[in-house]
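Here the structure is laid out as structure tokens; the discussion comes afterwards.
A single protein chain has been removed from this complex, and every other one stays in its place.
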Amino acid sequence: MADFTWTTRSPLQQAVIAGRHGAAIAKAGIRLSEIRDFDLVQVFARRGQWAATAKAAKAYFGVAAPTGPKAVTGKKGVLVWSGADQFMALSPRLGTIQPVDGLRGVFEGFASLSDQSDGRCLIRLSGPRVREMLAKVNSLDLHDGVFPIGAAATTSIDHTAVNLWRDADAPDGSPVFNVLVFSSFADSLWHTLVDSAAEYGIEVETVSIAVD
Amino acid sequence: MRIACPFCGERENGEFTYLGDAKPKRPAMVAIDGGAGAPGEAEAFYDYVYLRDNFAGEMSEYWYHGGGCRSWLVIERNTLTHDIKSVRAAPGAGAAKAGAK
């Protein structure tokens, strides 16, 4: 009998090449990173069960589930609003248990759960020129006064549906945007992002959510 | 055109898909047990599936926010001016917040 190893491969493995890309500008205008090693579960409240779902989420994550386009951070992860009655629970990968199994007891009878840990890639965009770059691929107004830290949106990038939310600012004061994109589109979307960012100079890195 | 999704706020129309007139109501599902369906159902479905008014002016329409939150919306829109009078979510979008069954 042969031995089998189960090496994981990110859909972005080929596309993400760490280091500097694009225009040779002293300080990269854009920082692009793939965030790996997360669990992601779609929590979809059942008919008439929003209050119970929210209560369960509060008890488990330590934060009220978002009722509108927001991303909130609790002790066990980030809850990102993803549509009416729904949110995505993003947390560092446990590995020991399937993500849905870990939450089943929490939401039993209140909400339907769907594992999306492999269904999405998580891309983080930052840097002083990040808003100009995102303006090339997304139609939202990401101005500080309109899209503050914690704002979230279900929207499209390059005709591909994404979850976009704004994280705390980077140490250099640049805004930070997270994008969850369907895995099969990730390679293509990454190239589009790199093309859009190239004129500003890009710094690419890969980050594990566990050490982030 | 820009559409104010009741869940997401105002978005460009590229995020939405148009379906058509929201006035016709689908005849209800009926119980069938080896027998025929409801009386007059063929005519009712003929109306529902094929008969459409050709509005010049205000009409209510189904739109799908597929490039966003995947909600179905009912939009009152003027087909002559593209002015949008109202946007509301379909009854099943946000059903978790509706009264428990």
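Just so it is clear, A and B label the chains in written order, and each chain counts residues from 1 on its own.
To be clear about the criterion, a residue touches a chain if its C-beta (ideal position, glycine included) is under 8 Å from a C-beta of that chain, and two chains touch if they have at least 3 such contacts.
Here, contacts and distances are computed from a predicted model.
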Omitted chain per UniProt, picking from "Cytochrome b", "Sarcosine oxidase subunit alpha", "(2Fe-2S)-binding protein" or "ABC transporter permease", is "Sarcosine oxidase subunit alpha"
Quickly run down the residues of chain B that touch the omitted chain.
1-2, 10, 12-13, 17, 19, 26-27, 29-34, 37, 41-42, 44-46, 48-50, 62, 64, 66, 70-72, 82, 89-93, 95, 98, 101
Those residues of chain A that touch the unshown chain are 1-11, 13-14, 22-23, 42, 44, 46-48, 85, 98, 111-120, 132, 135-136, 138-141, 143, 146, 158-160, 182-185, 187-189, 191-192, 195-196, 198-199
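Heads up, the rule we're going with is that only the chains that are shown with their structure count from here on.
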Cα centroid separation between chain A and chain B, in whole Å?
31
The chain B residues in contact with chain A across the complex are 7-9, 11-12, 14-15, 66-71, 89, 93-101
Could you please specify the touching residues of chain A with respect to chain B in the complex?
45-50, 53, 68-69, 82-85, 139-140, 153-156, 159, 161
